[in-house]
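Here the complex is missing a single protein chain, while all its other protein chains stay put.
First chain written, first letter: the chains are A, B and C, and each begins at residue 1.
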Amino acid sequence: MQTEQNKNRATLLISCPEKPGIISTVSNFLLEHQANIVQFDQHTTDPKAGMVFMRIAFDLNDFDASHDKLCEDLQTLANEYKMKWQLNNKRDRKRMAIFVTKQDSCLMELIWRVKSGEIDADIPMVISNHNELREVVEREGIPYYHIPVSVETKDEAETRTLELLEGKVDFIVLARYMQILSPEFISKFPNRIINIHHSFLPAFVGANPYVRAFNRGVKLIGATAHYVTNDLDEGPIIEQDVIRVTHRYTAEDLKVAGRHVEKHVLAHAVAWHVENKVIVHGNKTIIFT
Amino acid sequence: MQTEQNKNRATLLISCPEKPGIISTVSNFLLEHQANIVQFDQHTTDPKAGMVFMRIAFDLNDFDASHDKLCEDLQTLANEYKMKWQLNNKRDRKRMAIFVTKQDSCLMELIWRVKSGEIDADIPMVISNHNELREVVEREGIPYYHIPVSVETKDEAETRTLELLEGKVDFIVLARYMQILSPEFISKFPNRIINIHHSFLPAFVGANPYVRAFNRGVKLIGATAHYVTNDLDEGPIIEQDVIRVTHRYTAEDLKVAGRHVEKHVLAHAVAWHVENKVIVHGNKTIIFT
Amino acid sequence: MQTEQNKNRATLLISCPEKPGIISTVSNFLLEHQANIVQFDQHTTDPKAGMVFMRIAFDLNDFDASHDKLCEDLQTLANEYKMKWQLNNKRDRKRMAIFVTKQDSCLMELIWRVKSGEIDADIPMVISNHNELREVVEREGIPYYHIPVSVETKDEAETRTLELLEGKVDFIVLARYMQILSPEFISKFPNRIINIHHSFLPAFVGANPYVRAFNRGVKLIGATAHYVTNDLDEGPIIEQDVIRVTHRYTAEDLKVAGRHVEKHVLAHAVAWHVENKVIVHGNKTIIFT
Partner (left out) sequence: MQTEQNKNRATLLISCPEKPGIISTVSNFLLEHQANIVQFDQHTTDPKAGMVFMRIAFDLNDFDASHDKLCEDLQTLANEYKMKWQLNNKRDRKRMAIFVTKQDSCLMELIWRVKSGEIDADIPMVISNHNELREVVEREGIPYYHIPVSVETKDEAETRTLELLEGKVDFIVLARYMQILSPEFISKFPNRIINIHHSFLPAFVGANPYVRAFNRGVKLIGATAHYVTNDLDEGPIIEQDVIRVTHRYTAEDLKVAGRHVEKHVLAHAVAWHVENKVIVHGNKTIIFT
């Protein structure tokens, strides 16, 4: 959530096999490129034979002038150390497309946090398989595209969606979007599609989860935000939270409680993604908050 | 948790089909029996055709003198209104047997809260299929019975356990007891066996849940306390809670976090059971906290 | 939060000195008036010589036809038992004026929850001593009145405000309204003005609390919603909550965290007030959630 306004500030995310001296290597590399480190986060799965993950925020005197050389040298370093890396500049605001169906709470929370500056991103478009939310979106000055989806038109709808997104969007947020994306679609945005779904203890897999949670008398209603993979709702978890409920809650009340916890969990996940605080490794995330 | 010291204080729990005037009927009944109502809690599933649940704490001038007549008249009332009822007197401290295996955290939390007066109950015995926890139990002056359980001796072990419990125990707490009770055993303590188990979002059913939760990178570790039914871990939920974890937690750290949330959830569930704050209806609970 | 849609549903709040049989008396009274009790909540400060508080939700066959007689008889009962009482009908949606200055988060949260039906009230007007929030209010179809306040014009501004409110408003919410109301103004809305303010552990009384909280390195940021009395920020507390922060939060980040906890605490307090779940007794509240 931190406000880092410097135009010459960048964030570097690195994943690589553990190797003695790796922190020296990376910090020396940045020093040689005149980078002034502002924040350094690191995590090791196993100091002997594991993976090391780093997030380094740093300032440069002139990011634009340095950018190409920095990337080139980074790639050389990466080849040597088998690194995966990602460099983001503060000015390159991430652009997110929000996909919705009819429910507005997650959508509105995201729009609100973008307006208030808490999520430092742009929303170039909202795409929906319905038309209900057009007005609340358009009055914010955000283009709204209605792309209906049926079994017959699913391929065509995805094609049209990809055309709309082409070159305009860095990642996608499924803000209660009630359609399943195809593996082909997902493969175009690896670890760049964020979904939110309800979570219960225990899980109620299948239809009408809130009714079944009500019938079981659960005391907590939860939500999980995760990156979308081909395993439905089984991708790397970014954030989770719960809200307390009682026997006085109707099944409808549970849904309302669910909407609240969902929108906050999603907003946190999106903010961390935007701030380059998330590294995905296998099916889990490292979150440098 | 409230400290209600009056020896002539009693608690009446009632479940019955909704009927106009039912609250008048019950409160008049108590007034006619010289009961002074201290706390009145009520819940209706549907005011037209549902069930109504009541918990009434009241004082009598002389509970002993009134008890038999009160019960007799209550049964007459119950017949008329198809009530299920339960009357508890403050002095009749509930007696709980605690079943354990090797892990001590839930056990110690319960013993501690009994000693501090937060759980107003007696612990006449601890029963374990192992011997590891004998010392910490016996030094508190609580009898410890070691009843090994194997596939061959399971029936015999349950028979011996029931003999030990006979007439000495009002309810049972499975404080990380790693054996499954038979339906016959459970049927002797309907809604009077409380179990605690870990809960995750999503659920990790089967072996090594903490390792799998670790591999998935969950952000919350939870616990559920419930009454034991023949559906393993599927009985009416009494209490649930979660604790926040991060990518820095090892699988072992997740277990430690789990132990903390488990012991607190279990302690709350046991306290509410002891204070007659729980009504079971179908597979869910009404909790009058 | 429960959805109680019946047009003939009413809520009765009662405060009176404890007296044996008081619950029978009240429930019989309602039965005689053909009221079907839906929910009955009660609290006693001391069963011997304390105060008893009740909240009773009930249905009538025809609320309009019964209303006047019910009120008349209630007053007779109240005289006998020294009761304070308040009767609300589900259809008489409460009307709230929202007072704001420049910050929009609490305001928007309230508007949003009214639109979603979570707060079952009307917002006939927003009043502000500034003009910044006019657009976001007016586009929701809510009248916005700009009444500047200075030391010289304070009396006049309050007079004008009272004229605007006259007959149109049931209660007032100070949603980060940065002016102190006069005792005369407050006396016109006893226990009907709700304020929200930041709360810290420990308290930082005086100017720049967030900067001082930052300098002290607090780990929690809190908020308190309360009814406004002449003791600034010292009126009966309705709701409180906190949010966890770390050393990485700047003073500005703490403010953002504060805005989030403030808006949720305020929204809960307003919802409970609207649902007649709050009884004020002396300088504290009884909340029947």
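Definition applied: a contact is a pair of C-beta atoms (placed from the backbone, for glycine too) under 8 Å apart; a residue touches a chain by one contact, two chains touch by 3 or more.
Everything numeric here is computed off the predicted structure, so don't read it as measured data.
Seen across the whole complex, the unshown chain contacts chain C at 43, 199-203, 215-220, 222, 224, 233-234, 236-237, 239-242, 246-248, 282-287. Considering the complete assembly, chain A touches the hidden chain via residues 20-24, 27-28, 30-31, 36-44, 47, 59. Residues 1-3, 105, 108, 112, 116, 118, 139, 248-250, 252-253, 256-257, 289 are the ones on chain B that touch the missing chain.
FYI, only the chains that are shown with their structure count from here on.
Put simply, chain B has to spin 180° for its C-alpha atoms to lie on chain C, with the angle rounded to a multiple of 5.
For the self-contact between chain A and chain B, the two sides draw on mostly identical residue numbers; the shared fraction is above half.
The interface carrying the most C-beta pairs in contact is the one between chains A-B. If you average the Cα atoms of chain B and of chain C, the two centres end up 37 Å apart.
Separation between the centroids of chain A and chain B, computed from CA atoms only, is 41 Å. Counting partner chains per residue, chain B has residues 43 touching two or more of them.
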